[in-house]
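Removed: one protein chain of the complex. Kept in place: all other protein chains.
Each chain carries a letter (A, B and C) given by its place in the written order, and its residues are counted from 1.
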Amino acid sequence: MWNFLLQRALLALAVALATSAVTFALLNLSIDPAAALVGDTDDPLVVEQVRKQLGLDRPATVRYAEWLQRLAAGDLGESYVLRQPVLEVFAQHAPVTLKLAFLSLLVTVLVAVPLGIAAAARPDSAWDRLSLTLAAALQASPNFWLGLVFILFFAVHLGWLPVSGDQTWANFVLPALILGTASVPNVMRLTRSGLIDVLQADFIRTARAKGYTGWALLRRHALRNALLPVVGVLAVTLGNSLGGSMVTEVVFAMNGLGRLALNSVLTGDIPTLQMLVLLMALVFVGVTFMADLLNAWLDPRIRVN
Amino acid sequence: MRSSPAPGSRTMALLDIEGLRIDIDTPSGSVSAVRDLDLRVEAGECVGIVGESGSGKSLTALSVLRLLPRGARLTATRMNLDGEDLLALDEAGLARRVRGRKVGFVFQEPMTALNPVYSVGRQLAETMQLHGTATRREAWRRGIEMLERVGIPDPQGRMHAYPHELSGGQRQRVVIAAALMNRPALLIADEPTTALDVTIQAQIMALLADLQRELRMGMLLISHNLAVVAAAADRVAVMYAGEVVETAPARSIFADPRHPYTRGLLGALPGLDGTGTGAVLTTIPGVVATYHGTPAGCVFAERCDIAAAPCRTTRPPETWSAPGHASRCLRLDAIGAPAAQAAPRPERSVGEPVLVASGVTRTYRQRRGGWRRATELTALDGVSLTVRAGETLAIVGESGCGKSTLARVLLGLERPDDGSVVVGGEYLSALSGPARARLVQLVFQDPFGSLNPARDVHAAVRHPLDLQRGLDLAERNARASEVLDRVGLPRRLHHAWPGQLSGGQRQRVAIARALVTGPALIVCDEPTSALDVSVQAQILNLLLELRERERLSLLLITHDLAVVAHMADRIAVMQQGRIVESGDARQILQAPRHTYTRTLLAATPRLPAHAAREAQPRMALA
Amino acid sequence: MESVMNNPAANAATARPTAWRRALRNRNVRLGGGVVLFWIVCAIAGPWVWSTDPFQQSLAARMLPAVWDARGNWAHPLGTDHLGRDVLARLLHGARISLAIGFGAAGIGALIGVTLGACAGFHGGRTDRAIGFVLACKLAMPGMLLAMSLIYFLSPSVLTVIAVIGMLHWTLYLIVTRSATQRIRQLDYVRASRVAGASSGRIIVSDILPNLSSVILVVFSFEAGAAILAEAALSFLGVGVPSPNPSWGLMIAEGKAAMLLRPSLVIVPGTALFVLVAGINMLGDGLRDAIQPGARE
Partner (left out) sequence: MTMAPERASAARAPDAPLVAAFTRELLTLDNFNSTSRDNEIISLLIDDALFYIDPQTKQPVPLIAASYAMPDPLTLDVTIRDDVTFHDGRPVEAADVAYTFQTLLKPGNTALKAGAFALWLASVETVSDKVVRFHMKQPNPLALHSLSTAGRVVPRGTYDDPDAPGGINAQAQANRMIGAGPYRVVSFLPGRELVIERYDGYRSDSPKGAPSVARMQFRIIPDPATQAAEVMAGGVHWTYGLPTDIVEEVASTGRAQAMSSPSMRIGYLIPDAAGRAGEHALRDPRVREALSLAIDRDLIVKQLVRGGGKPAYTPCLPAQFGCPQDVPQPHYDPARAKALLAEAGYASGLRLDLWASREKEPLEAVVEMWRSVGVNANLRLVKSPAMNKARDENSLNLYFENNGSVGIADVGAILPGQFGRGAPSDWHHDEALYPLVEGLLQTTDAQERLALARSAITRINEQTYWIPLYEFTQNFLLAPDLEYVQSDDGMPRLFLARWRQ
């Protein structure tokens, strides 16, 4: 077990370092942070000031080496833009995204799993078709577009919910719906096909021969098996939505990590991006690890190792 | 199936089915899977159903619990269980009153019949809790009791085990225990031992027989293995293409088969005594047909060698040849005495060694994740053997003893850690892939996995030649066609896709593919264990014929001692990676020295002629 | 046991009754395939039939309404956009670009994912672990962020966008191919090829990949839909297909500014996108349903 944990931790670290190196290289190749940071002017004096302020006059490799060195000491650096330690920046932006991610996960689970089960319980029934159609429809609607339509309808037209922001829980309703429904199609399909597969398994026939039918059969014998792969996909979804809610956060003017990431790209805020990528990778590995644990708890076959 | 021709004398049977008909909607139309079937099982009686694959055995069994596949429609004039009308029960009623309660069911695949994510204990206890026949605690206690009864060591501890922690035989025991939790009146066992080793098969069959007698259950035993049914059943029904063609007390059906189909099945079985080595087996040509709608005549007419014109237009009525012995055949009069097996072929000469393996050792390192030390598993431990030109060497042994590993090493698919393999005078390890392919080839167990679905038959057979250098396409094509002719695959199938072939046909293609490079040795890993007896006979005949004609050497790996007895010149018995006994086939079969060999022989079921139970029949017929 | 045999030898053995024929009977496959085919025909033939230049601006005639509006006319059946370009012409031309993006990106993704997945699945061991690491890195990385930096770095063009989206959409292929390869690798026909003397590369190419084609096609159909949407999202963030190329995603992003005044500017390309992606997904759903059960036959 400890071995396993250690192995996972090392993997997380390796993934995090590799991704941060790629990010660093890509960003330095594609933009000039100093020119990005000055904002509305291209006055060379100002650009020079920025270079001096941030030490950007040194070669990228040296800066990356320095970053690694400081990382080893536990220092993730300071944002070029916000001039705060990036960890503080992270702490300011993380709560919004965390809330958003969990709420949208909730939406996904509450919508996708029951739909998938209903669809699989009677393949080719009206329910099944409805679910598949809904999945296709959701999958085919661009997120930002759906976001604007929701805003216009629920916030402007009906006035039920605030348009944008992240101050109250009400602010999270629409974005969580949008973000959550985005992964509904995948999760629903997976639940459906997983359950259909399981329902064809031999042990289901055994259970039916014992006298199980209907809901009891699903609940007591099929669901756990069918949900095993869903857990993994949900973990990936969660891991991604923690870093990937860029579009939603922009549309709803929420100050989360996605927005932070986008702004950091736009402003060449490399330390912040480095931190984001590093932490996201750790979070991702962490979340998938938890999914593995959950799966191990659900599935005795995995428990052995 | 009426147990007596006199309709008036009907007694209350445990299971009484009359006029069963099952149709299945498929994309290509409605398939008539079971027709006009009558079946009775008395309390305490064991009825066996035999027949080739696809003849409707499983559907018949499943219809009792109405667990038919989607799209299947069931009709029957009568379907009573223990006095209760099953046809009047709806799904919920069946689930509540019949399934798992009055009827227990044991399925074929022990590996997948248990839910992998729940403990054995839970899966045992739930049967009682579901039906409210016991409290949680009582159910648990009974679970332990049943585990003990089916012979699982440490039943208390095993209640907490998960299916993957049990061996196949143990799992099948758990499935049986689960089926018996509520003391059902009827136990239905569909191929309960097909997936198991012979030794374990013997144990399970003995267990079922004991339990049946002890609990005075009725039992419906389904198997394609005639010997298994012969050993356990009181009465036997032979099914063919959805109909019962013959039904009789177990003894008389083997001693005096009436229907040509039954006779064909029996004739196709190789004998175990080793005397028949090399004899040609009788075969039933063709495969089971599928009917859309009711056939006009006899369902077997297509494959019957004594069929006459009326057979194709008139449905044969049930004819009683003896009390309790009925068959459906218009030409009973044309049937003579059961065809005696042809005389054994003359002794054959063997030549130079084509394969010499010496001291072959192979160990597997099993990583257990993380940095834990890898454990070593010695799959082959200093195996030495020789195969001579024209000779057939059989390797027998229990599952996991290393037979397949040995085959892989001999084929050069895997390098031994130690020891050497010389084929045709050359070290295997020094040969290139194509060069090796000209010396050794192989035929597999699973005909469905052995052909690439993306290649047609001709391309599959040509493929090994494509990898050889120096043959142009025309030559390769010609050679492939020629080999396909030699294995007797009809020309119209030369460009068929594997999905369109039957198992026997596939196996022919696989043999053709092995022959195409003209190898000196063919390794056959369980070449017939996935096939029906009639098809097995065809394949065995083909192998024998090729062996004679081309002076092929065969290395035959199999569980089935009857096949071994039929084919092998010499036998090597393996246990735990070692060869524990080897020598002349006849000698080993008649006077085995090693205990393991003896166990193996004892476990192999035989037809009544050889069976001990023949002496003391325990049939109770009405 | 020799499983369900429908007297196979009896049918004439000419065509290949594999999953494909079953797929063609599937309702979703027909409907989805019909939609995709419709758009392919539109993309190929549309610009000839409706020959208005999709790039021709007419600033004086910008944002004309579509014909169903009282002020619309047949010169521009779907109206004009913010630069006075004909929306119908752009929609038809955009079908080419969107389809090119969908199929191109899904193809590139397939190339990367299938290659990696087949290698990982076939060789196992160290190769598998190395590729698993690459996969973990890819999954852990915010895709949009990568896309943006890549598109900055490479110069933006339709090809770049296709390449970048392709480079971001290969994980599903990898996962699917890897596990399918692991399964097929165990099958006897692979062993038979080995015995016949085939090398690993040859086995992957001629034994494994042909049998993965159906699974890959299913993933392909989903990824094609996803790629078209990804382009729309990139356009929204301003790094999608460079104008004036009329991709549907770009048309939506551009029309968004006038969403209230001329909802058709968003609704028309939005509907086209929706119908195409829904069609592609339906096709994928259908293919999967048709191919999955009894994958062996």
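Before moving on, here are some points about what is shown:
Note that in this section contacts are C-beta pairs under 8 Å (C-beta built on N, C-alpha and C of every residue); 3 or more make two chains touch, one makes a residue touch a chain.
This is a predicted model, so every value here is computed, not measured.
Taking the complete complex into account, the chain left out of view touches A, C. Shown as candidates are A:Val163, A:Ala216 or A:Val231; the residue that touches the absent chain is A:Val163. Residues touching the missing chain, restricted to subunit A, are 30-33, 35-36, 38-50, 52-53, 81-84, 92, 148, 151-153, 155-159, 162-165, 250-253, 255, 259, 263, 265-268 (touch as defined at the top).
Residues of subunit C that touch the chain left out of view are 55-57, 59-60, 62-63, 82-84, 152, 155-156, 238-239, 242-244, 256-261, 263.
Everything below uses one rule, namely that only the chains that are shown with their structure count from here on.
The distance from the centre of subunit A to the centre of subunit C, with each centre set as the mean of the Cα atoms, comes to 23 Å. One finds 46 Å separating the Cα centroids of subunit B and subunit C. Chain contacts: subunit C has no residue touching two or more partner chains.
Touching two or more other chains at once is no residue of subunit B. If you check the complex, the residues on subunit A that touch subunit B are 3-4, 6-7, 201-203, 205-214, 216, 220-221, 224-225, 228, 298-301, 304-305. Across the complex, subunit B meets subunit A through its residues 65, 67, 91-92, 95-96, 98-101, 103-105, 107, 109, 112-119, 126-127, 130-131, 162, 164, 175, 178-179, 368-372.
Subunit C contributes residues 28, 133, 136-137, 139-146, 148-150, 152-153, 225-226, 229, 232-233, 236-237, 249, 252, 256, 259-260, 266, 270, 273-278, 281-282, 285, 288, 292-293 to its touches with subunit A in the complex.
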